[in-house]
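Rest of the complex left out; these chains stay put.
Note that the chains are named A and B in the order they appear, and that numbering of residues resets to 1 at the start of each chain.
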Amino acid sequence: MSDFSHLTSTLANLKTEDMYLNDFLLTWEKDDDELKATFAVADALRNLRERNISTRIFDSGLGVSLFRDNSTRTRFSFASACNLLGLTVQDLDEGKSQIAHGETVRETANMISFMADIIGIRDDMYIGKGNTYMREVSKAVQEGYEDGNLEQRPTLVNLQCDIDHPTQCMADMLHIIHEFGGVENLKGKKIAMTWAYSPSYGKPLSVPQGIIGLMSRFGMDVHLAHPEGYDVMPEVIEVAKANAAANGGSFTQSNSMAEAFKDADIVYPKSWAPFAAMEQRTNLYGNGDSDGIKALEKELLAQNAAHKDWECTEALMQTTRAGKALYMHCLPADITGVSCEQGEVEASVFDRYRVPLYKEAGFKPYIIAAMIFLSKVKDPAKTLQQLEAAGIARLLEA
Amino acid sequence: MSDFSHLTSTLANLKTEDMYLNDFLLTWEKDDDELKATFAVADALRNLRERNISTRIFDSGLGVSLFRDNSTRTRFSFASACNLLGLTVQDLDEGKSQIAHGETVRETANMISFMADIIGIRDDMYIGKGNTYMREVSKAVQEGYEDGNLEQRPTLVNLQCDIDHPTQCMADMLHIIHEFGGVENLKGKKIAMTWAYSPSYGKPLSVPQGIIGLMSRFGMDVHLAHPEGYDVMPEVIEVAKANAAANGGSFTQSNSMAEAFKDADIVYPKSWAPFAAMEQRTNLYGNGDSDGIKALEKELLAQNAAHKDWECTEALMQTTRAGKALYMHCLPADITGVSCEQGEVEASVFDRYRVPLYKEAGFKPYIIAAMIFLSKVKDPAKTLQQLEAAGIARLLEA
């Protein structure tokens, strides 16, 4: 049986009805079948593309992107995913400011959606805001669809919020599955999601939160380590604990990078800001208190600087399983002596893992495409088979 | 006979030859058949899309957009219309400044048009400039086409100018036609286009002008009401008068919102700036007189504030035909207590009409698509039938 046939027959046995005309906002709102289906569709779309078979399910249609922060990687991933399926991206530029809620969100959401099949939103700057905003947009377009204003229900993909970064974490997970030869090989593997020092401040919490919220579902031993005071959202800690309990793995927290790395199969060292500080910053921005913001920035940089020893060094890597843990990062990394004087990772470690790191990133467009696909087609396995049978060349070959 | 067949057979009996390879700049430059054809094509394209049938007449090609002012709604409508027909939007960003005329316009118009099928322009800021600029561009591409520089004649769609807002008003009219069950039911209906208070200043005149210039063609009683001093362009008043005389309706002007609303079947209360003040502002900008601009702004805001009683209230709505007039707005509206302290409309009125207001806006992409379609295909009825017969799925369904 070919890889493609295997993927579509796996998919045919998964329950995905609830994904149809639905959003992808948090991985822990999706059940196991739905995650497996997302991985299967991502692999199947890639398989078709590698065989030069068109994966366009749309003859026309818009994918609306709304970025509340600068972005190159996620922007290109979303654009690639839309293009892969036949959608044209239309950017909604609202600046970086927190935009008004309520009436304005409802109206704007409808106004941009008359021909929108998908809306991708990145809103990760303000704790307590991003995911909430996405749900407001979702509610507005659902109402617009039910009221008959919108001919189709635009579905949402969370391209990073204050709570989760599902397209990143799902891509990371698919990378792990491929590296370890299948999801069935992950039981008992240890993954260390650790803080690391960076000379910049205020990096989002969505990656560490997303990682512990997702990786705890596959029977792995998930170890979250960070200096004191760098806590993530308590709600997500609860999600990780419950996941671990339900899936036969474990979830451990510590303030020791060494402990986390010890015998780890996978390490994900990355800087982030303390949850409490980000809450404080959100309030300061809300009050327009620019002196307070400056003071907080200074304080946070000083706090970071007290933890320069949190670096992914060769010595630390030696302590992982056979000294060969899979090093992961969402990129760009702060590389010591390359992108900064001292950072998250030693240059020789990063160098050694460059190819797998780029491969990791390469899963994202397919994961996003899979999320779109599953929200738009009723019978994903059959539609994939139709695409294969049609066999339209992506690039015409003589 | 199906709706679609009805639309195409209606269309087949209309004279649309002059629309082919021609622009859509002012509704009053189009004869009745041409307006009817635009409505018919808009409905037919929507009908096809609702049946998941592709409406792409273009396999490739560019739709150039040129916005001289911030825009979300119109930008998305134009992008949606282009996408619906298979064109890719390419933005021409010239900033918000008044760009040079003459030589530069001629050259730029040709340089952007080598593969442009359509050019959409929004230029509504300066009285006496926007529509004139569109005609310069049109002349330049017509010459370029005749000289053989351009392989196709890019046609223009006026996405809002200083005089008219044809895509808005045509969408508004199509909304009215649908709400009243057909254009034949509009004779004798009363529509009130009235000024309303807004705490912002300098809103364009193109909507009230476009509305009285268009709605006066269907045998309706058109009532234009505004406070003293808020006159619109005299030329457009003449257009409305002539239309009413020719089409068996009436055109009335007053300084009373109450009079306008009395027994009205349709009300369109909306703020705009006095024509004379906008002329003055254009000159001040032309002279780079920033002190003068500030003084004028202050004066206009004070003038507005003297008319806070021009608000679309529940009490006023009660005076309309059976208390149930169709409330219309081009959006966004200034809603009292929601988007501002005091504005154009009471929140409860707006709330009650939200669904029809969003529907009204939803006609715009189809109206723009229809304008493009009619300027690009020689036999619109036959081409629509071909699209239906081809029956290519817009979204692949298993």
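The definition used in the following text is that contacts are C-beta pairs under 8 Å (C-beta built on N, C-alpha and C of every residue); 3 or more make two chains touch, one makes a residue touch a chain.
The structure presented is a predicted model; accordingly, all values stated were derived computationally and were not measured.
Participant: Copy number for the full complex, please, knowing 2 are shown in place.
Facilitator: Of the complex's copies, 2 are shown; altogether there are 3.
What we mean here is this: only the chains that are shown with their structure count from here on.
Participant: Between chain A and chain B, what distance separates the C-alpha centroids? Give it in angstrom.
Facilitator: Distance between chain centres, rounded to whole Å: 41 Å.
Participant: Which residues of chain B touch chain A in the complex?
Facilitator: Per the stated touch rule, the residues are 46, 49-50, 54-56, 72-73, 75-77, 79-80, 83-84, 86, 88-89, 331-332, 335, 338-339, 355, 358-359, 361-362, 364-365, 392-398.
Participant: Going by the contact rule at the top, pick out the chain A residues touching chain B in the complex.
Facilitator: 56-62, 88, 90, 92, 102-104, 107-108, 110-112, 114-115, 117, 144, 147-151, 376-379, 382-383, 386-387
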